[in-house]
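One structure is given below, encoded as structure tokens.
Only one protein chain is missing from this complex, and each of the others stays in its spot.
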Amino acid sequence: MTEDELINSYPHKHLLGIEGLLPTSINFLLKSSNNYVDYLNNKKNGKLDILKNKICINLFFENSTRTRTSFELAGKKLGADMLNISVGTSSIKKGETLIDTAMTLNAMQPDILVVRHHDAGAVKLLSEKVNCGVINAGDGPHEHPTQALLDALTILKRKKKISGLKIAICGDIMHSRVARSNIHLLNTLGAEVRVIAPATLIPKGIESLGVNIFYDMKSGLKDVDIIIMLRLQLERMSGSFVPSIREYFRFYGLDREKLNFANPDALILHPGPMNRGVEIDSELADDIDRSAIFEQVQMGVAVRMACLKAIIDHKLKAND
Amino acid sequence: MTEDELINSYPHKHLLGIEGLLPTSINFLLKSSNNYVDYLNNKKNGKLDILKNKICINLFFENSTRTRTSFELAGKKLGADMLNISVGTSSIKKGETLIDTAMTLNAMQPDILVVRHHDAGAVKLLSEKVNCGVINAGDGPHEHPTQALLDALTILKRKKKISGLKIAICGDIMHSRVARSNIHLLNTLGAEVRVIAPATLIPKGIESLGVNIFYDMKSGLKDVDIIIMLRLQLERMSGSFVPSIREYFRFYGLDREKLNFANPDALILHPGPMNRGVEIDSELADDIDRSAIFEQVQMGVAVRMACLKAIIDHKLKAND
Partner (left out) sequence: MTEDELINSYPHKHLLGIEGLLPTSINFLLKSSNNYVDYLNNKKNGKLDILKNKICINLFFENSTRTRTSFELAGKKLGADMLNISVGTSSIKKGETLIDTAMTLNAMQPDILVVRHHDAGAVKLLSEKVNCGVINAGDGPHEHPTQALLDALTILKRKKKISGLKIAICGDIMHSRVARSNIHLLNTLGAEVRVIAPATLIPKGIESLGVNIFYDMKSGLKDVDIIIMLRLQLERMSGSFVPSIREYFRFYGLDREKLNFANPDALILHPGPMNRGVEIDSELADDIDRSAIFEQVQMGVAVRMACLKAIIDHKLKAND
């Protein structure tokens, strides 16, 4: 592949994670996403026919309203036929293996599979068994690449750059695929990434990904440009990870007081759905000068359009 | 707005309820619906492109097969891309607020949201937070405007008028959004509306909406032209609202004997799903000379096409 092709295309069959992607690939996807943001903002624009006649299956082993809807909208905007399959607990009880489910869908000859699964690595395993392109829409605590891309696009839109920014990711790092994908992406593009969390929510060895660890919000937030708050999954509350919601909010919830330690123009991101009053102060979440939470959702549709297009383009080239 | 525009368009951004609509707006929607009935009855007619390139999201916080399917069909007949989101109890447990769900979907830039919610007022609250047009597909015991419109259209088709008709609404008035929307619509168009129910199922102050109250079917049905039977939600049975199904049917279920008190050509409506043998005699429900129950469903698709078109037309005009 020539350098020119590397810069002007996505060179993989699948999008399984951010880890291992070259900066050129990430930049290509972000540039393409940005074009779609402009496209979507012009209300006179209708649907495109880039995915016309293409079949894209949303295969979700975990419930998700926002990511599933975002992919469905993105696909429809590109003219694709979108199918939703949600494999709940009842179907898994039927005893079919993940691989058999994958091979069954593969035999129906779809063009793209968008897959969410509760186990790390499940989407990669599945991608090895099918002919079509696969996009990881979140696999356990492992990766959620389109979320990291939409976070990066949101930052780019507001800060005009990523390289050199100081970025803090705060909260349940341990169980977060959003954290993992963001760390890979932001490091690859030259940001300085920190994680802030109680020791119980910091996974062992995380520093090997190139992040600095802080156990205290005030020192962690000092001078940062971007704060990515993570959702605290309330089911963690019953375990030994977190003492109580009130205590969690007091020490790790983002409020005006803690925000004052960051740069005066620091921007707040959150992947949603938010627990207001748990990981983020409600009034702060709604402050459109500081919070880009709903911009992220808007970027999400554009990013998924770019990713779907990248996978189809690669497939068409491979078939040439 | 000129009088001409009032007569020839729907002058609101949303359709949240019948209460407060001018007769001209209701008549405009009914006339437009009637055109779609003719359109649908001609099997040679295909899809329209009135909503081509438009995204319409069915956002249902309560289960509904019939209303959701009716809107989905209506949208597809107009060429829209329809997305279904059904927010079950499990998703609500994730802790996201209604407003955040609304703002998240809003950030995905749909054109119309069709919303059903179990709480009165929830759809209006949501409509205040989004940019797109919102249609209320039923909010708790409050309003269900498209049901009232389809009931009115069914009556118009059979009786050629609404003004001056005597119309009885029978059954669980207390918990019925169908009753409330129908009372507003039928009163606005000049019908004489009665409600018939046991005292436990009559909400306080209902007479202020301009209805006469009857606790007895025989006197309530006397000389009426239209009988709208309501579904008795079986979960009410376990409370203190109704003594037993058998007793309820004996006093408030519609059968031939009670029907004889109405006008000889009185027409029976029911919003469905029916409990045969509870609120209506099964044989009577199937008598196509007396019952228009399945005609109502057919009118429903046409009415929803008219409402979707009205909301889009308003939006296009606002963007001019």
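Think of it as A and B in the order they're written, each chain with its own count starting at 1.
Rule of thumb we're sticking to: a contact is a pair of C-beta atoms (placed from the backbone, for glycine too) under 8 Å apart; a residue touches a chain by one contact, two chains touch by 3 or more.
Source: prediction; values computed, not measured.
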Given B:11, B:140, B:203 or B:272, the one touching the chain that is not displayed: B:272
Absent-chain interface as seen on chain B, which is shown: 40, 43, 46-47, 63, 65-66, 69-70, 72-73, 76, 234, 272-276, 278, 294-298, 300-301
Footprint left on chain A by the chain that the document does not show: 52-53, 55, 57, 81, 83, 85, 87, 90-91, 94-97, 100-101, 103-110, 319
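Convention: only the chains that are shown with their structure count from here on.
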Superposition of chain A upon chain B: rotation angle, C-alpha, nearest 5 degrees: 120
For chain A paired with chain B, centre-to-centre distance based on mean C-alpha positions, whole Å: 40
